[in-house]
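With one protein chain withheld, the remaining protein chains of the complex are depicted in position.
This part shows chain A:
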């Protein structure tokens, strides 16, 4: 397996890169949804993010990537080892995956060959404390979506089947990508994603040429290309780590809270999740920029990411949802 394309070498797509960095700083944001045409670098960005993320400390051999030995569930049979540093898990959830593979199930091989009742952990266990990536998320089957919604909400995976009664922590950041031409996403699932980004191919010919040029350089001499971009990737990684530290000390002025609320009322977003996400994203951005307080500029920058998928659908408004948010911001804040 060759090294993934470096994150910092992705040309343009500022919104998508920003959204991914924000979730890396503040996992409580609840993930990113990337919707866009084919060949716009959606999958490339997610794979690049995996390589960019700072490593986590975990107990070696723990099926749920537990941080401390006592966090490992009692059904785990493999012997636990030392605390080690591992890359943040980024788990692919393929379409057509079975419920068994997502939640985990009775270990059929051991049941049949050894006569033991053992639990075989699924993708949710492996994704704990990491990322769960669903490509073509809009084509995912309904029963898998239901299951993910439940687990993403509770942070815990409960398996009650085939005589097993198992629970384990499953806290992960959902990253979904898809092509809106092929089907829409249920509003409930949309709502679970903290940020959403619409990507499109660059229309500027120079930018397009630059994309091809970098891709060419990457494939011709991967090692040289990686060496060239690694410094930039390392700088982003350091900034993410610093921002995680800063995050607690960021102050939020009362007028910024008021701005959040007025904007969410103006666009008619359902529930309060919109405000919360908007605020969290703005704080993460402020932390990334290494300033002390959230300002309206931060809100302006993250509002399209945090709110565009929470608008009520209007079949006749041809302006994109990001444009509608911008319009609302101009109307509300002047």
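Basically, contacts are C-beta pairs under 8 Å (C-beta built on N, C-alpha and C of every residue); 3 or more make two chains touch, one makes a residue touch a chain; residues count from 1.
Rule of thumb we're sticking to: contacts and distances are computed from a predicted model.
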item: Protein name (UniProt record) of the chain left out of view, among "ATP-binding cassette domain-containing protein", "Ketol-acid reductoisomerase (NADP(+))", "Phosphate ABC transporter (Permease)" or "Magnesium chelatase subunit D"; value: "Magnesium chelatase subunit D"
item: Selected residue (touches chain absent from view) among A:86, A:215 or A:228; value: A:215
item: Residue of A:71, A:136 or A:289 in touch with the missing chain, whole complex considered; value: A:136
item: Where the missing chain touches chain A, by residue; value: 1-2, 37-41, 43, 47, 92, 94-101, 106, 108-115, 135-136, 139, 141-143, 162, 179, 181-184, 186, 200-206, 208-209, 211-213, 215-216, 219-220, 315-316
